[in-house]
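Shown here: the complex without one of its protein chains, the others still in place.
Now for chain A:
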Amino acid sequence: MLIRVEKGSAVPISSQIAEQIAMHCAAGKLASGDRLPSVRELARELAVNQNTILRVYERLVREGLLEMRQGQGTFIAEDSTGRSLASHRKRLGEEFRQMARQGIALGLTADELHEILSKALEQVQPPVNKQPAKSKTGVSS
């Protein structure tokens, strides 16, 4: 499990760590039943206060992403992928709101913002249903 702590960031360290663990779950790098490093180990590894790591683990336990088993350690919970996806969707929603605000501040209309988003989607994920080979030749001529 690779976790990066950015010092001097506006994102609190506990949130940085929690988000990265959640991301590893969502991406399938951590699967249900995987054991996480102990609080002590991770604190030493990242050079972060043990209480901070403990709070991160406790928070993720409350969110249902992790489970603590007495005397055995901390594990990725059952159904962690679904839960981490849900929390990511929430965060993504916030980021979109932030971007929409920036767009409005720049004087863009809702249509223009939609257009930017569709363009971005196209770039990342080429349309599948539109038989891209045909339309491409049509356009380029």
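Everything below uses one rule, namely that a residue touches a chain if its C-beta (ideal position, glycine included) is under 8 Å from a C-beta of that chain, and two chains touch if they have at least 3 such contacts; residues count from 1.
Methods note: contacts and distances are computed from a predicted model.
Per the UniProt record, the chain missing from the shown structure is "ABC transporter ATP-binding protein YtrB", taken from the list "Cytochrome d oxidase, subunit II (CydB)", "CHASE2 domain-containing protein", "ABC transporter ATP-binding protein YtrB" or "Predicted Zn-dependent protease or its inactivated homolog". In the complete complex, the hidden chain is touched by one of A:Ala10, A:Leu106 or A:Val124, namely A:Ala10. Not every partner is drawn; the one left out touches chain A at residues 5, 7-14, 40, 43-44, 46-52, 55, 101.
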